[in-house]
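Note that one protein chain is taken out, while the other chains of the complex remain in position.
Let's look at subunit A:
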Amino acid sequence: MSTLFEVSNLSKEFGGLQVSRDISLALAEGERLALIGPNGAGKTTFVNLVTGRIRPSAGQVRLGGEDITALGAVQRVRRGLVRTFQVTRLFPDMTPEEHVVMTILQRHGRATRIFARFHGDSAARDEAAEILATLGLTEVSSRKVATIAYGQQRLLEIAIALAQRPKVLLLDEPAAGVPSADTPRIEEALAQLPPSLAVLMIEHDMDLVFRFAKRVVVLAAGELIFQGLPAEVARDAKVREAYLGSYAHAGS
């Protein structure tokens, strides 16, 4: 499979403090990659660098062969680099259907039309209904988001991302804050993601990582310290050191 998304030597300094150092990774079409790391490893900074929220001090981000390093966040989204958020960012007074319809309208370049009825676009509503049904959200599709369960809100984040028809999807801790009883529903939704979609998942839940990802990268203190198979990650000395610090030595 050819490389679809590539990050080369990405670095970021904040006033002399190096928060990301020389990060390079590649993602092929249809690949499932997980990015893990202890708290403060620089995962959120990495997501912000890749999505264009902050500018890197050095390095390149390429999508489909195009250098998108100089592009802003909105341009990157329009080229197919889509993210979900660690803490849900939804509109409490809107319904799940309205969220997804707005996303579909944007994909078709119709999201900011004045001379149209938002609820009158039956093609967009049909597509939204299909996406919401896939994620089991049909029943709550007409309820205000503020009134639906957090697990359903997390699923809605995924529904919105799917409605954007991304090429590369960054899932920022998709199961964060979800009660453990609802985690299987999230996992099921992740398993149903389109096979051609390249997915980079940032996650703390190792069980979820091991079941979802075919490859794992580990970030610690702003540096990539491991790239390999999920089965190998726990055995890697550097990873153990990063996660457990001096306890790793004490135990060995």
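Keep this in mind: a contact is a pair of C-beta atoms (placed from the backbone, for glycine too) under 8 Å apart; a residue touches a chain by one contact, two chains touch by 3 or more; residues count from 1.
Going forward, contacts and distances are computed from a predicted model.
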Task: Chain not present in the shown complex, as UniProt names it (candidates "Branched-chain amino acid ABC transporter permease", "Cytochrome c biogenesis protein", "RsbT antagonist RsbS" or "Molybdopterin oxidoreductase family protein") - done: "Branched-chain amino acid ABC transporter permease"
Open item on the list: Among A:S20, A:T45 or A:Q164, exactly one should touch the missing chain; which is it?
Closed with: A:Q164
Task: Residue touching the undisplayed chain, where the options are A:A28, A:L90 or A:A221 - done: A:L90
Task: Chain not shown: contacting residue from A:I114, A:A181 or A:A231 - done: A:I114
TODO: With the full complex in mind, choose from A:L105, A:I158 or A:A213 the residue touching the hidden chain.
DONE: A:L105
Open item on the list: If I consider the whole complex, including the chain that's not displayed, which of A:L4, A:I36 or A:L132 touches that chain?
Closed with: A:L132
Open item on the list: Residue by residue, what part of subunit A touches the chain that was omitted?
Closed with: 51, 73-74, 77-78, 82-83, 85, 89-94, 97-98, 102-103, 105-107, 110-122, 125-126, 128-134, 138, 141-142, 160, 164
